[in-house]
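Take a look at the structure below.
With one protein chain withheld, the remaining protein chains of the complex are depicted in position.
The chains carry the letters A and B, assigned in the order they are written, with residues numbered from 1 in each.
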Amino acid sequence: MTLKSNAPTGDIEKRWDKHRFDMKLVNPANKRKFDVIVVGTGLAGASAAATMAELGYNIKAFCYQDSPRRAHSIAAQGGINAAKNYQNDGDSVYRLFYDTVKGGDFRSRESNVYRLAQVSVNIIDQAVAQGVPFAREYGGLLANRSFGGAQVSRTFYAKGQTGQQLLLGAYSALSKMIAAGKVEMYTRHEMLELIVEDGRARGIVVRDLNTGKLEAHTADAVCLCTGGYGNVFYLSTNAKGCNVTASWRAHKQGAYFANPCYTQIHPTCIPPSGDYQSKLTLMSESLRNDGRVWVPKDPKDATKDPTSISEKDRDYYLERRYPAFGNLVPRDIASRAAKKACDDGFGVGPMVGGKRTGVYLDFADAIKRESKERILEKYGNLFEMYERITGDDPCETPMRIYPASHYTMGGLWVDYNLMSNVDGLFVLGEANFSDHGANRLGASALMQGLSDGYFVISYSMGNYLARVGKNDIKADSSAAKGAVKAVEKRISDLIEIGQKGSTHPDEFHRKLGTLMYDYCGMSRNADGLKKALEEIPTLREQFWDDVQILGSGTELNMMLEKAGRVADFLELAELMCHDALDRDESCGAHFREEHVREDGEAKRNDEDYTYVAAWEHSGDHANPKLHKESLEFEYVKLSQRSYK
Amino acid sequence: MTSALTLTRTTIGQKVVVAVTGLILFGFVIGHFLGNLILFVGPEAFIDYGWTLKHNPPLLWGTRITLLVAVVTHIGLTMSLARRNASARPSRYKKAREDQVTSYAARTMVISGPLLAGYILFHIAHFTAPGLAFGGAEFDHVNIYANVVSSFNVWWVAAIYVFANAMLGLHLFHGAWSALQSVGAQHPRYDSIRRNLAIGLAVMVAGGNMMIPLAVRGGLVGDAEQLRAAAEHAEELRAEAGMLTGDHDDVSGEELE
Partner (left out) sequence: MSDDTIDLKLFVWRQEGPDAPGDFQDYSKYAKGVSTHASFLEMLDLVNERMSADGERPIVFDHDCREGICGCCGAVINGIPHGPQKQTTTCQLHMRQFENGAEIYVEPFRAGAFPIVKDLMVDRSSFDDIIQAGGFISVRTGSAPDANEIPIPKESADASMDAATCIGCGACVAACPNASASLFTAAKLAHLNMLPQGQAERYKRTRLMIQAHDDAGFGGCTNHRECEAACPKGISTDFIARANRDLLVATVTGKDGRLV
């Protein structure tokens, strides 16, 4: 199969308009005949379900949480970008497009990114009209801030809870359509299989998490809006329930998985405090505007009170290595530098897994320079959060920070219409691979989720449905029955092993996470990846031999849920390593130690790797098959970034 | 009227009605309290006050009917709300739910309410309706000063009034504060004023009312001279009104002789 991006050509400013015009439409009276399934109710899912329901399609929406409002989009803090240029500081659709392509280190599709930048302005309008209380200036107009090193102030925000407010906006639109009877909402239902018939995605199999009952739901099309797979690292800033199962089931049914090795690590998270650590908490990157990053020069000082370590015994390693940008170097550089410091034995904080994983972020100088009040004004809520979690007051003693897995740019391959290579399977938001290339800019995740859900899927779904027309599939068709059977078998296998097994699913997950952080985390090399490719299958075998699951499959069983998700992570992890090994270059968040410029920066290889790696599943014990979609850059000239 | 009916369909609407009737009752209680204070002005003034009220039937019956409607509505809706609230948590906390900020007054509204209802019945029976008298003295429809003094000379009658007014104070404090919240007359800037006002009024009314039995018991009110003056004044009034027959047969009979 050849990968057709279906991206329009010609003048980039006109591509989306032209494409919209070229797309087929469904007659308004016919829309109510079509059923669409939406899995996941985060920004992408809730906005897609609401928008398509408004158009007249019948929607069935599913989420594993007890309410659609709890999807993990809710945790995004910083903000959402839009090329409104309300600040008159030189922003434009083109500049946002340019920044995003460059930020993605030239591994994304220009057409997609341009469309994203174009509709970004509509997202803000939509959100404001829904009642999202964005921050405002005294004149009553919207406030903006510069985010993640952008040269223009294009980020809209609602305190430190922008994701929450945007999600509540989308959730309210969804709620309205649920009340109108156009959306059937299934909460606490987890998708466990994709139903494919004659090459078309025709439905899903879900498990009612409260009763354990399996149900097949069929439709004319399926949208996966199920988020990223950052939890493959066990410790991440993702919610505990975030998982790759929906995407992975679709992948095993034929959908290609693109660029799985592009995972973003966030540099300013609160480090683990012990082996019991269940997740990591992100703190806004803005902290680096005033905090200075350092470690003791002598590892023996690791346990000393940091305020008692004299200036000459401290290594402000970012300022030393990157004099121009200092503590404000991009995320990935800051992350790798912190990891290196800790790997070299200079880490601080408690020993976790035989290593001290933390570096200091010190506000003493900023407090001296600006006063404690001023610093608290800027970061008060973050300081409070830090103190609540660690018990330390950052005004008195330096914060400890460490990078954590945060976002995954990779995901299921989709074309310009957000449809995967499986007909009728659409993938939206973080679950797809499309817009961020090898690295995502700050405040762009919310933008992409909402762009896909509000402004793209509404058109491309119509185009698809008009093409295939209406033909029913019943929940008791052979494809649906087969899919249910497969899930039943998988669950009964797990339960059977689980009754005799002795190792908690979390224990496998922790082991996998450590492995992935070590070999496929913020820096990778061929030897490590090969080692991981040997160790992961072994771990997987152990899992399928000794995982412990108490209870049965026909009741609320959190151990079973967990085990099912870990099983899929164990398979995904291997694919990530294959991809990371195949991509023998450094780009964006994918840093291969073999490919470093003299200045220590990532070295791209545009000649050989300007492509999207889309992986096809070829059986449980066979190596995945690589398909390449080559990328053309007509507008943004390929160049190496430099932060020296 | 339909609007008013609609109002009682929601818990908040019911609360608003409870609040409004409560505020009416609060208004009455303040008026009543101010009237009570006349006792301290002197026997004559107090008897005049009672006389005036009694000989103004529109005012008297208007007030009585308003109060009756308000009390019945207030109690009826409160009981319906209380039942509903109790059933909203069918299974109780096994380790007692811990109150963090609510006040004693708020928590005891369901106790102070019924107690006050009982007290009101007692109070009406005692001073108005059938005119029960305590302490051996005859009940006198004109010389209300003597009624007050002779009643409070009975220790347990005084005790009931003191206790009931303490309850009234608590009920008024939470009621006043809460009623304003229920009808939405609230603004953060005036929140502390609202609270202080509620405390102030509650203390004033309850404290002032309590002073009467205490003053009688303490001998500050109702000495022999005052009682004589009261009796004389009552006679004067009767004579003035030519009330030789009328509502107090015994006395008028004596006077005829």
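Operating definition for what follows: contacts are C-beta pairs under 8 Å (C-beta built on N, C-alpha and C of every residue); 3 or more make two chains touch, one makes a residue touch a chain.
Treat the numbers as computed from the prediction; the structure is a model and nothing was measured.
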> Wait, the hidden chain, what does it touch out of the ones we have here?
Replying inline: A, B
>> Using the document's definition of touch, tell me which of A:Ser5, A:Gln65 or A:Thr610 contacts the absent chain.
In response: A:Gln65
> Looking at the whole complex, which of A:Gly149, A:Gly326, A:Gly551 or A:Gly600 touches the chain that is not displayed?
Replying inline: A:Gly551
> Of the residues listed, A:Gly349, A:Gly513 or A:Gly588, which one is in contact with the missing chain?
Replying inline: A:Gly349
> Which of B:Ile24, B:Leu53, B:Leu67 or B:Leu81 sits in contact with the chain that's absent?
Replying inline: B:Leu81
> Which listed residue, B:Ala106, B:Ala166 or B:Ala229, touches the chain dropped from view?
Replying inline: B:Ala106
> Which of A:Leu3, A:Met23, A:Val128 or A:Ala466 sits in contact with the chain that's absent?
Replying inline: A:Val128
> For subunit B, which residues reach the chain that was dropped from this view?
Replying inline: 2-3, 6-7, 9-16, 81, 84-102, 106-107, 109, 174, 177-178, 180-188, 191
>> Could you pull out which residues of subunit A are in touch with the chain that's been left out?
In response: 47, 50-51, 54, 65-70, 72, 74-75, 84, 86, 122, 124-131, 133-142, 158-159, 161, 164-165, 168, 171-173, 175-176, 178-179, 185, 187, 210, 237, 239-241, 273-274, 276-279, 281-282, 349-350, 385, 388-392, 454-455, 458, 502, 504, 506-507, 548, 550-551, 556, 558-559
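The rule we apply is simple: only the chains that are shown with their structure count from here on.
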>> As a quick test, compute the distance in whole Å between the mean CA positions of subunit A and subunit B.
In response: 67
